[in-house]
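A protein chain is absent from this complex, but the other protein chains hold their places.
On to subunit A.
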């Protein structure tokens, strides 16, 4: 490409080694694209492939490059989730608990590439599920919850609803910091008179107002998800794993309480309001203490507030951060001391162990050989 640099017609601003035929936008795109080197494929999703990459000037700076697939249904433009992710990530730059978007460029065939920071230590779900090898305590939960709540606070303060908070969207950076990722379902707060879809948020983390089909909601939907992530961190298993939406509503009624006109004025008017005939009163804090006692009394208090049925009574992200739980003992763990995923520790140790004897033998042979080596002859 550099060889054609002189061939183009005049007029363009000459830039290092780029053909003059490119217009300014193409040149900028090309420059941005050249800053990164794409490496091996890390994973494949429904609407994007993720590759490991690094900055061209320094191979030590790792990035994740998310290449949006061209989707058949959206031939005329970009898929809506790509637009959402791009739009909201660039609004939410600069918070330590939100994955940062480093660059965007298009590659051949108009494929959109998002350059995101590379978060090598997996996600929170891996840590929660790895019961055998990962141990964590209240202080660790508090640290993770603190980072998650700050991220949600930042989103809401910038008028963005995330709408897909769950443990495997909480990625862990090399320094242990939790980062909220995957803004494919995000949108900004709606104006009055605009309807939002109720079909968002992964089912286990979906709040009752969405299950009942509310079209006008607020940041409270994210707070419900945050509360369920909190519960999951304590239980080390999903708190409300419903198989279907009906099942999910049943679980909520049984575990938290049945939404009625008394505890949630107007709920019966919601379009898809259906609850089991048996009405369970809303459980008090004591009922939670037996299952979530690990978080301490203040922690349970915070949990109960995030799981309020009526979204108007649900605590906000800012109020969560003002809660006394953060100030009571134990103090949240520092990032560098947080538990990490065990990178195949046992298998690796097994390999190391099986190799050890051989090394000793080699050493013994080497000492005899050393004398006979004639280094001079090599010159």
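Definition applied: a contact is a pair of C-beta atoms (placed from the backbone, for glycine too) under 8 Å apart; a residue touches a chain by one contact, two chains touch by 3 or more; residues count from 1.
Here is the rule we go by: contacts and distances are computed from a predicted model.
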For the complex's missing chain, which UniProt name, "Ribonuclease P/MRP protein subunit POP5", "RNA polymerase II transcription factor B subunit 3", "Vacuolar fusion protein MON1" or "Trafficking protein particle complex subunit"? "RNA polymerase II transcription factor B subunit 3"
Residue in contact with the excluded chain [from A:129, A:215, A:236 or A:254]: A:215
Which of A:117, A:130 or A:310 touches the chain that is not shown? A:310
Identify the residues of subunit A touching the omitted chain, counting contacts across the whole complex. 13, 24, 28, 31-32, 58, 60, 94-97, 146, 149-150, 153-154, 156-159, 188-193, 209, 214-221, 264-267, 269-270, 310-312, 314, 321-323, 326-327, 331-332, 353, 356-357, 359-360, 363-364, 366-367, 370-376
